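First the structure, which I've put down as structure tokens, then a few questions once you've had a look.
The complex is shown incomplete by one protein chain, all other protein chains being positioned as in the whole.
To keep things simple, chains are lettered A and B as they appear, and every chain counts its residues starting from 1.
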Amino acid sequence: MTRYFLVLLMALLMPAAPILAQDGGPLRIEITEGVIEPLPYAVPDFVADSVSGREYARQITAVVASDLNGTGLFRQIPSDAHIARVTSFSSPIQFSDWKAINAQALITGAVSVDDVGKLVVQFRLYDIFAGQEIGQGLQFVGTQEGWRRMAHKVADQVYSRLTGETPYFDSRVVFISETGPKDARQKRLAIMDYDGANVTYLTDSQSLVLAPRFSPNGDRVLYTSYESGHPRIYVLDVASAGRRVLETREGSMSFSPRFAPDGRTVVYSLTQGGNTDLFAMDIASGRSQRLTTSPAIETAPSFSPDGRHIVFESDRSGTPQLYIMPATGGEATRISFGQGRYGTPVWSPRGDLIAFTKQSKGRFHIGVMRTDGSEERLLTASFLDEGPTWSPNGRVIMFTRETQGAQGISGLYSVDITGRNLRPVQTPTGASDPSWSPLQD
Amino acid sequence: MSYLSKAFLVAAALSLAACSGAGRFDDTSAGAAGYAGTAQDPSSPLYFQQTVGDRVLFTVDQSNLTREAMAILDGQAQWLMQNAGFNVVIEGHADEQGTREYNLALGARRANAVREYLVSKGVAASRLDTVSYGKERPLEICSEEACYAKNRRAVTVVSAGGLS
Partner (left out) sequence: MNTGQIISAAGHAGLILWAVLGGAFDTDPQPYEVTQVTAISAEDYAALIAADRAPDAVANVDTPDPPEAGAAPSLSSEADTPPEQSQPPATETAEPDPVPEPPEATPPEAEVSDAPPVQPSPPEETAVLVPEISERPQPRPAPRVAPEPVARPEPDVQIDDVDRVETAPDDSPEVVEQDSQETAREEAATRIVTEAEKAAAAAPAWSLRPRTRPAPRPEPESTVTAQQPAQETTPQVDDAAVDDAVAAALAAAGAGTGDTGTPAGPPLTAGEKDALRVAVQQCWNVGSLSSEALATTVVVTVSMSEDGRPEADSIRMTSYSGGSADAADRAFAAARRAIIRCGTNGYDLPFEKYEQWRNIEMTFNPERMRIK
């Protein structure tokens, strides 16, 4: 009572007081400005009970850290700064020791090889400042050769629990491996883990191959090959590497194939008499249907995740621009209106954004815009950037960057959709035309 | 061995060479390179390539023929009419300023422009095939307009036809 009186008295005494006490309730403040920086975390080497387990433990820890560091969202605190040592997976965590080095998240893990030679990986994740575990401890069991995938699985869990995004580390990328000089470049279809590890070649270098695309469940790849002497679209089974040509019309060339979300339909460009239009083909029956009829170039189609629309590139206005039409064809609406030329639109798996290549004032950019063309943002700039592909969770874009000049080479880069964390993807040879797989099962 | 059979063998060898076109990288076509005809022989592919002129250039983003291009194509048409034994693949190319797939379509437009012009000058359409390489097979590799200008091209590659 006295207190309320006092408050009232003060309110009278100080008419200039901007804030009156809120009748005994809590103090209220609103925080609207924060910082955007990587979250510091620690991941001491996973513990192991055997020599072989120890080697796996070391490598798995390194891959987990590499995955997390690679997002640009986390900053690893080097182990030589650690105060506490984790010697047992089940012993309690000394939160104060981790707080002292400002670790905000802690990952602990254990690796062992079981009786039948399977690798067993366990991990736990802690919120240091809250002093509690985030989610439950998890255990993965797999073949020893699959240790990298198990590491990606661990990192995926950590990433997801800390950020709230769906994961993407356990995924692959199909791309074009490039060797040789610019005027005699050899190209092969290749597949690798998203981080550049485990590269496998799917074709030889006899025929020029271009622009592969994963099927929605990652079991097949569409691409363009000059195997017949003319560019034609092929479908390749990833497991067997068996392939077959899809479009064989005489006197035509076909390219730029993409799967529909149902995995049964392919939309692609077909050139007849110099004019390039979009067609859709039912893979099983081989029957195709024309989607566009303009005398302009229509290419680089991409389905919306719901399969109902197609965004594509057309120069019907005079320069290449982006358009959206129903998946069955019909009237198209232009969505790009900025200065410059737009190409290779790719619909985000989340459905909210379209990534594209933009050519403006002699430079190339990778950018994103909303599906109505608004809120265009350019994420990169270089002599030649093109061909964006989305990570399975729609958070990261990978693309081709080619350097200038006679010695110019192609490589893969990735960038967060905020425009931060632009970084090269390590590949054993030159590389171009990446296509990101869905998250693996 | 008769002249006829000799000619047949040569032609067969040539057509084989021409058929391996998928792996061909340079613009001096397999047909011309594989055939020992001299540039002085007006019916040789080499003569076609060097004297008649096997390529026409385009301006940025364009596929319509310039006056110079038409003059060269007039010569090509004339040669092809006189040398009916040869078939033709017209290769369309683009410079590196552009996305891969758009440039493929652009190259196809250029090849087709040449094809239609030759047809209009009387060359049988059945002798003419087109293919686009987009920006995949640059002739010049610098990243300057001097090189780009030479890369925006359509190349008429002749090969002994009818037997392949």
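Basically, a contact is a pair of C-beta atoms (placed from the backbone, for glycine too) under 8 Å apart; a residue touches a chain by one contact, two chains touch by 3 or more.
Remember, predicted model here, so these are calculated numbers, not experimental data.
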One chain isn't displayed here. Which of the visible ones does it touch?
A
Residue of A:D115, A:D262 or A:E331 touching the missing chain in the full complex:
A:E331
Considering the whole complex rather than only what is displayed, give the residues of chain A touching the chain that is not shown.
1-3, 6-7, 10, 13-14, 16-21, 25-39, 73-74, 90-97, 99-100, 102, 104, 118, 122, 124, 127, 129-134, 136-143, 145-146, 148-150, 153, 162-166, 188-189, 191, 198-204, 238-243, 304-306, 308-309, 324, 331, 333, 335, 350-352, 361-363, 365, 367, 371-372, 377-382, 395, 415, 417-420, 422, 440-441
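Basically, only the chains that are shown with their structure count from here on.
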Report the inter-chain centroid distance for chain A and chain B in whole angstrom, where each centroid is the mean of the CA atoms.
42
Give the list of chain B residues in touch with chain A in this complex.
19, 21-23, 25-26, 61, 63, 96-102, 104-106, 108-109, 111-113, 115-116, 129-133, 136-143
Considering only the defined contacts, which chain A positions touch chain B in the complex?
181-185, 187, 206-208, 210-211, 226-231, 251, 253, 255-256, 269, 271, 273-276, 297, 299-300, 313, 315, 319-320, 341, 343-344, 357, 359, 383-384, 386-387, 402, 404-406, 408, 432-433
